[in-house]
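Selected chains only, in their assembly positions.
Chain nomenclature is as follows: A and B, assigned in order of appearance, with residue numbering initiated at 1 for each chain independently.
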């Protein structure tokens, strides 16, 4: 399935958000996620299914002012 | 007189940003020197390199409160979603709510700000809104549930110091019971001392420290400046007056003319 991960078009195997993070090697990372501009809590990643064309954002802590 | 921040008392009135430092080591040293009680942080896309985790460890080791921001958000929706992600990652209800309304001045969009603040407050966030000195906006933010306000002194990163001291004094006078933090635009320790003398409860500094030639030394300078200002505010300063008054008593002066 084809979707957008952090703005880049990618081809993915996984059917769930949790699976996508695994597949991308982000499974154990301290990150937060959103799909199509809506927050998806960590607890919901296992059950959160992905659809073709989803816009997935995966963010991590960074410097800020 | 000393106010808390959603029930949390801060050890010092200095909040320090974590961006723009020459290196993580300088960042860490600056924090230690600054004695800051709060560190502002943000979220960015995880590239896979794991920089996020390393940064997280660095900040956690500072042993300060983390205040995540929604920097760069231009809409209510963006800001709200970012706030939720920040709450999960940083495990805190605190959110420094920024909704930018102008790309030249990076000033808040106070309309979107008030709306987003209401949504987040209702959802259990403890909102630190980046706002202007406008009293009416402040009223709306307090009605929306904010117990802390963060008015700007000048555009972010300008270092100009307060461009509207009258407005900041007026805001302080109208909200005696709300914790007020001057955020953005301070460039020198004397600016920070001045706003603390005006009765502000804290200041947030980033560029002025990170972009100084010696960020660690400058961090120490701001630490002392905010302490000086806060102490002065509590020590009942003399009133300024137009005329002079001799400090050395004239009585008993020898006649030698």
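One rule holds in what follows: a residue touches a chain if its C-beta (ideal position, glycine included) is under 8 Å from a C-beta of that chain, and two chains touch if they have at least 3 such contacts.
All values derive from a computational prediction rather than experimental measurement.
In this entry, the protein chain formula for the full complex is A x4, B x4.
Going forward, only the chains that are shown with their structure count from here on.
The distance from the centre of chain A to the centre of chain B, each centre being the mean of the chain's C-alpha atoms, comes to 33 Å.
Remark: chain B residues 17-21, 27, 40-48, 50-53, 55-56, 59, 68-69, 71, 77-78, 81, 84-86, 88-90, 156, 204, 206-207 touch chain A in the complex.
Chain A meets chain B in the complex at residues 6-7, 24-26, 29-34, 37-39, 41-42, 57-65.
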